[in-house]
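One structure, as structure tokens, below. Some questions next.
Excluded from the complex is one protein chain; the other protein chains are retained at their positions.
Every chain is named by a letter (A and B) in the order it is written, and numbering of its residues begins at 1.
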Amino acid sequence: MPNASDLATPTPTAPATGRPDDSAGERFDRRLGLAKAGLGVVAIVLALMVPWLAPDAFILSVAVVIASYAAFAVGWNFVGGFTGYISLGHASYSGLGGYAVALLTTHTGINPWVALVLGAVVVALLAVPIGIASLRVRGASFVIVSIALVLILLLVFQSWASVTGGSEGLRVPRPFDSSVLRPEQHTRFYFLFLVLIGIALLVWWLIDRSQFGAGLKAIREDEDKAEALGVPTFRYKLVVFVISAFFTSLAGGLYALWFGNLDPVFQFSILTGSYMVLMSLFGGIRSLVGPVVGAVVVGYAMEVFKAQYGDSQFHLVALGLLLAVVVLFMPEGVVPALLGLVHRLRPAATSIREESAAELLERNRAIDAERRANNEASTEREAVDDPRHATTGKGRS
Amino acid sequence: MTALITQAVILGILLGGLYALLAAGLTLYFGVMRVVMIAHSAFLILAAYLAWAFNRATGIDPLFSLVATVPLFFLLGVVMQRFLLSRLKPATLTMMSVLLTFAIALIIEGMLGFVWTGTQRRISLSYSTASLEVFGANIAVVKLVAFGLAAVSLLALYLLMKATSFGQALRATIQHKEAAALLGIDTEKVAGYGFGLGLATAAIGGTALALDSTIYPSLHWHWIGPLMAIIVVGGLGSIPGAAIAALVLGLSQSLLQIPLGTTWAQTVFYLALFITLMVRPQGFFGGRLAQRF
Partner (left out) sequence: MSVQQDVRPSLQTEGLSKAFGGVQAVNGATVTFHEGKVNALIGPNGSGKSTFFNIVTGMIAPDSGTVRFRGQDITRRAPHRICAAGIGRSFQLCRTFPRMTVLENLLVAVRPAGLSQLVGSSQNRRQVERARELLRRVGIDHLEGSLAQDISYGQQKLLELAGVLMGEPGTILLDEPAGGVNPALIGRIGTLVKELNAEGRTFIIVEHNMDMVMSLSDHIVVFDRGAPIAEGTPSEVQQDPRVLEAYLGV
């Protein structure tokens, strides 16, 4: 459904607060809440059971890859979802996270898990100057820097072979000793990714309900306006950007520990960054679970596609087409679209499904009028309910 | 040593000319639509492939492919603006257009690989190996032809913008869309043509590129980074700014290749991008457009 919210015609005010007699609607809301909770529990239980449901080690490794996609997408969505700033270059942070872990463990010999966190902290610190450069002005520069950063890192990491191993690749020491067999490795990393996703989602949720989150969402909706209302936009964007780099880097580091080998071409790939965008966008960047849903659906589809057709040029075409379709036809993502569909089934709405838009408008007017009649300040309310886009009178300067 | 430097300077200017033409195209898109057109360099490579395929099929000089590719790309640009980009919501246009044009770049790259495989391609012409001696430096003739093509096109673009009424409408639309609309300019139409012009620069640039470069489908990623750095340094939306930045950076790249080698010399673009955003985020030659972007 193309841009339902984009219609220029006035959307009749849905009685969102619910009329007192609307018990059917309220019952529906309660059931919907229960259904959502139920669905969430089922999804979590299923996710936890994957290692036992997977028939072989290969399928299990695919599950780890999809879990890593989800972790990347959630990390990306801190900046993409809250501020609406689309980064195409988040592979920079996942790649840097991977190399940080590898270099720290090989050169200092510290515990790989300590190196994982330490590496992410270092990447987060690096993100500060990058954020300062790219976030002072609006979106266009941000996107340009995000792409440029991946390209420059690719260049540097390929050329600086003495440290990074260049195109020969860099081996990452295994965190579990060799007595742990391959499938067991997969299982352990799978759960590690789940833990990381869980923590990231928790932080996302905390921000979402905070004053900081309200400011960020205001930036996404209208940055000038947010600034005028006193939101320190630059600082807010920078903080959430660094948080995003931190989580993306953690996911990249974990992936490096699992995969065991790093090649700049794959670590600093524009495609890796675009997966994060596609998955988050597909699921819905404004919702908590959107990126995870997107990662599971798109990630699964891509793995199947690769298995069927190989890693061919067709893969690029498919990826491009899917991205274009999502951008053009469902920029809000599937999770919000599905929720919208469900909400349309709400009893209050079902009874009027046959009505035309004009009738609907008429009905809402009647409801409004009734409400006004019950209100003492009726004359004042009337003044408020003028039709949208009333004549604008004189021109404006 | 001096010969080496002279050679680097001349090559830098020649390269800068091509950068300038392509950056002018990117600036046009940004000016008329506030769109960062990631697919610009993908279209560049597409045009290069078309020139190569034309030459391979007919044996005629690839320059003649321009007769078909320039109008074709112009039309493609108009169609793209009208049917794809103008469908996006104004509020999220900048971000969503990036994704859409990114998607288009992926599709083009994939199709190129599908049709002509990932093999590296190169046009061989009778004058491919010929070179001229300029101030003691050896300059390949194809590079001069490519530069000539870029310079002539830039000049034509400049005249179009300055001397025609369409150019005036285009400039007005770039500077202030709402004000232009109030003056009776059909800004949507102008935006479409502006887009077409931008894509036409990719057609010309691609043909010029095909003359002296080895091409392969993923080559566009090597171009988009420097080009985007150029338009930011030049100040988003300013065509003269983009041209100056292109020449300066092309020259720097060429000179830095002497001590640093090809790979590291490329980082000059990214360094310039970073420094510009730190010191003067509106770009060094930019007008007011750049301030809020």
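By our rule, a contact is a pair of C-beta atoms (placed from the backbone, for glycine too) under 8 Å apart; a residue touches a chain by one contact, two chains touch by 3 or more.
Not measured: the values here are computed from a predicted model.
The omitted chain makes contact with just one of the residues A:Gly215, A:Pro264 or A:Gly284: A:Gly215. Considering the full assembly, A:Leu229 is the residue among A:Val163, A:Leu181, A:Leu229 or A:Ala301 that touches the omitted chain.
For chain A, the residues in touch with the chain missing from this view are 5, 10-11, 13-14, 16-17, 206-207, 209-215, 217-218, 221-222, 224-234, 239, 286, 371, 377, 379-397.
Keep in mind that, in the parts below, only the chains that are shown with their structure count from here on.
For the pair chain A and chain B, the distance between mean C-alpha positions equals 32 Å. Chain A contributes residues 3, 6, 84-86, 88, 132-134, 136-141, 143-145, 147-149, 151-152, 155-156, 158-159, 222, 270, 274, 277, 281, 312-321, 323-324, 327-328, 331 to its touches with chain B in the complex. Those residues of chain B lying in contact with chain A across their complex are 30, 34, 36, 38, 84, 87-89, 91-92, 94-96, 98-100, 102-107, 109-114, 118, 217, 221-222, 224-225, 228-229, 231-232, 236, 263-264, 266-267, 269-270, 273-274, 277-278, 281-282, 290-293.
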